[in-house]
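A protein chain is absent from this complex, but the other protein chains hold their places.
The letters A, B and C name the chains in turn, as written, and every chain counts its residues from 1.
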Amino acid sequence: MTYVPYHEKGTITLLAGPCSIEDAEQMEAVGEALERAGLRWIRGGAFKPRTSPYSFQGLGEEGLRLITDVGRRHGLKTITEIVDTAHIDLVLKYVDALQIGTRNMANFELLKAIGQATAEGHQPILFKRGMAATIDEWLSAAEYLTMGGNPNVMLCERGLRTFETATRFTLDISAVPVIHKRSLLPICVDASHPAGQVDLVPSLAKAAVAAGCDALMIEVHPNPAKAKSDGPQQLTIPQFEELLAELRLIAAAVGKTIV
Amino acid sequence: MTYVPYHEKGTITLLAGPCSIEDAEQMEAVGEALERAGLRWIRGGAFKPRTSPYSFQGLGEEGLRLITDVGRRHGLKTITEIVDTAHIDLVLKYVDALQIGTRNMANFELLKAIGQATAEGHQPILFKRGMAATIDEWLSAAEYLTMGGNPNVMLCERGLRTFETATRFTLDISAVPVIHKRSLLPICVDASHPAGQVDLVPSLAKAAVAAGCDALMIEVHPNPAKAKSDGPQQLTIPQFEELLAELRLIAAAVGKTIV
Amino acid sequence: MTYVPYHEKGTITLLAGPCSIEDAEQMEAVGEALERAGLRWIRGGAFKPRTSPYSFQGLGEEGLRLITDVGRRHGLKTITEIVDTAHIDLVLKYVDALQIGTRNMANFELLKAIGQATAEGHQPILFKRGMAATIDEWLSAAEYLTMGGNPNVMLCERGLRTFETATRFTLDISAVPVIHKRSLLPICVDASHPAGQVDLVPSLAKAAVAAGCDALMIEVHPNPAKAKSDGPQQLTIPQFEELLAELRLIAAAVGKTIV
Partner (left out) sequence: MTYVPYHEKGTITLLAGPCSIEDAEQMEAVGEALERAGLRWIRGGAFKPRTSPYSFQGLGEEGLRLITDVGRRHGLKTITEIVDTAHIDLVLKYVDALQIGTRNMANFELLKAIGQATAEGHQPILFKRGMAATIDEWLSAAEYLTMGGNPNVMLCERGLRTFETATRFTLDISAVPVIHKRSLLPICVDASHPAGQVDLVPSLAKAAVAAGCDALMIEVHPNPAKAKSDGPQQLTIPQFEELLAELRLIAAAVGKTIV
């Protein structure tokens, strides 16, 4: 696998796709829309860390196969979350990039193992902030990934656990300039998880672009009402396209292009 | 005093000025810059709520006189913070609008008294969110202000108290769309207090404009290194002018003008 | 008014009574129970800071009269909350001690005025921690009270605003040893407000006694179901008496007496 840098100066990489990979039709609809929009990546979860053991846990390898297929068909790089050391080899057989979720930010054994497994391939790693982690703890944990020799780590702010209940999490937009000041690693903003509701996503995504993010994650689903996870926060494809047009205007105003 | 609405559709009102009113020279430098920039308001504190009783507590009435003078000279409306029921008549003699700070969001006696004192004049009130208040509590407290008959209340998000120490407070940028969804009151964002440091202010201010704020508060001081309060977070006049140019581009991208 | 020290070495002062003073019958029932239990103080609110302006705001001076009457009849010292500088003289005419609530911890004008008004009388002041205040900020704010010359300030931990919703606030029990380490001021624990529900109050009260508190605040009401504020967290008189018996065993185990 060749080196696929997340971040090119002057661009904002958009990582869009459904929360969970559910079936071929769902993935095809999203992949088709992303290609049409001129984007480069598709995201989707195959192994889902769910608060309740009785919730949908993801399709596993079948999900990896589906995202890989749709990625090839539409010329999109693929990224998926990895949740256990036992899955690393499997996941790396399929996708282009790995995501480490907020619940595993301090799962240091997983970080060490991913750092080692990608030490040669330099596969991009999207490293989400723990929902109660300080920026210092997050940067320190990122060293578990980079110390093996893979420099291709992108941080991802996804909202903090606070007392406020009007949103699912409190997006710490300040993390964007703080990371730029303290670290050379690029910074992504996940606009969907902190919002928790579709109608708040556009403001958060726009704020992230204006604040200077290097990448943006947005959940999109052809039929959010039937989604197996996080339905209320996923945009429909038309909502996504409308938002993308607005984001491109703001990106231009800060001298960047969304890809 | 005539009705001075904070918020005109399509505009973002910029409330700039120093943290504390310190002397005539300081205020003149700021006032001159704001007029030159085509802005409408100047802010500055005369009564300062300070964590330590040994810190500078503000110039009091002398400060009110200074901000009023500079406002008249440069055609700027004036806004200042009010911290006690005993000061209401005095403050209303001088300034155009009142600010209620985060530490007094749940000082309900102050809210009641201000609501009554402005029931006829409809002076604008900038009502900051308590640093640990939910949006529901904030909106409920705002009713202490409006129940007397003054509808001219603008909410102001200024950052939450969280565990993160890289910033002074965690700006809750989500408050902008949440307020637009739940309330008819306009929403201002204070970009200076959550940052706590000058180099983080621009990203927060840009994020606020892109997120859809109706007003923006930014602290500016001719010589922040000598400021009597909050020096580290106040922009110099050239920094402020540079930021304003950038903000105007983003405002244009979202179909608004900064005034 | 003579000096009434809250804290005597080896004792734990119990500050019990209803959330709000409602009528003579209610206060008499509580006062009678407290005298019978051998306690020294009665508490009750006459000016209530309520989140909503449409909630019961307290009886005002009539409430002060009721608590003073019942205190005299049953040999109990009285304490009530003060919420505005304009009420200081009035409140000091009636009660023995003042409480400053969590929402006014950073109402520095109120603190200054109370510090001055009690500079000679040395009336005890119970100073609650702001729900989002660090211990450092709280101790710094306490200096607004003591700097006028009244040393008779007791701190009161009453729970922090956190993300947990199973309780109304998160009692910071660690504040007891931290205050003992950093300050000479005695420390009270309010077991009722953080609980928010009657069945959690006993554990919190016991924890506070074991942790080494110097005073304890517990809300008790003859008929909590009909209380005009905070009904769900107020103990009935029999519940209170049962808890007191248990607390006395724990107090004895740590070498103290509850008074």
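Definition applied: a contact is a pair of C-beta atoms (placed from the backbone, for glycine too) under 8 Å apart; a residue touches a chain by one contact, two chains touch by 3 or more.
A quick note: this is a predicted structure, and the numbers were derived from the prediction, not measured.
Engineer: Based on the whole complex, identify which of C:Ile79, C:Leu111, C:Ala141 or C:Ala195 touches the chain you can't see.
Structural biologist: The missing chain is touched by C:Ala195.
Engineer: One chain is left out of this view; which of C:Ala37, C:Ala119, C:Met147 or C:Ile250 touches it in the full complex?
Structural biologist: C:Ile250
Engineer: Out of C:Leu66, C:Val91, C:Ala132 or C:Cys156, which is the one that touches the chain we can't see?
Structural biologist: Of the listed residues, the one touching the omitted chain is C:Ala132.
Engineer: Which residue among C:Ile79, C:Ile173 or C:Val220 touches the omitted chain?
Structural biologist: Candidates C:Ile79, C:Ile173 or C:Val220; residue touching the omitted chain: C:Ile173.
Engineer: Touching the missing chain, which residues of chain C?
Structural biologist: 132, 134-136, 160, 162-167, 170-178, 181-182, 194-195, 199-200, 202-204, 206-212, 246, 249-250, 252-254
Engineer: If the missing chain were put back, which residues of chain B would it touch?
Structural biologist: 161-163, 165
Engineer: So which bits of chain A touch the chain we can't see?
Structural biologist: Answer for chain A: residues 47, 49-54, 83-86, 103-104, 106-110, 112, 130-132, 137, 140-141, 143-144, 147, 161 touch the chain left out.
Basically, only the chains that are shown with their structure count from here on.
Engineer: Over half shared numbers or under half: where do the identical copies chain B and chain C land at their interface, same or different?
Structural biologist: Homomeric contact, same residues on both sides for the most part.
Engineer: Farthest chain from chain C, comparing Cα centres?
Structural biologist: Farthest chain from chain C, going by C-alpha centroids: A.
Engineer: Using mean C-alpha positions as chain centres, tell me how far chain B is from chain C in Å, no decimals.
Structural biologist: Centre-to-centre distance between chain B and chain C: 35 Å.
Engineer: For chain A and chain C, let me know how many angstrom lie between their CA-based centres, rounded off.
Structural biologist: So the centre of chain A lies 49 Å away from the centre of chain C.
Engineer: Considering chain C alone, which of its residues make contact with at least two other chains?
Structural biologist: Only 161 qualify.
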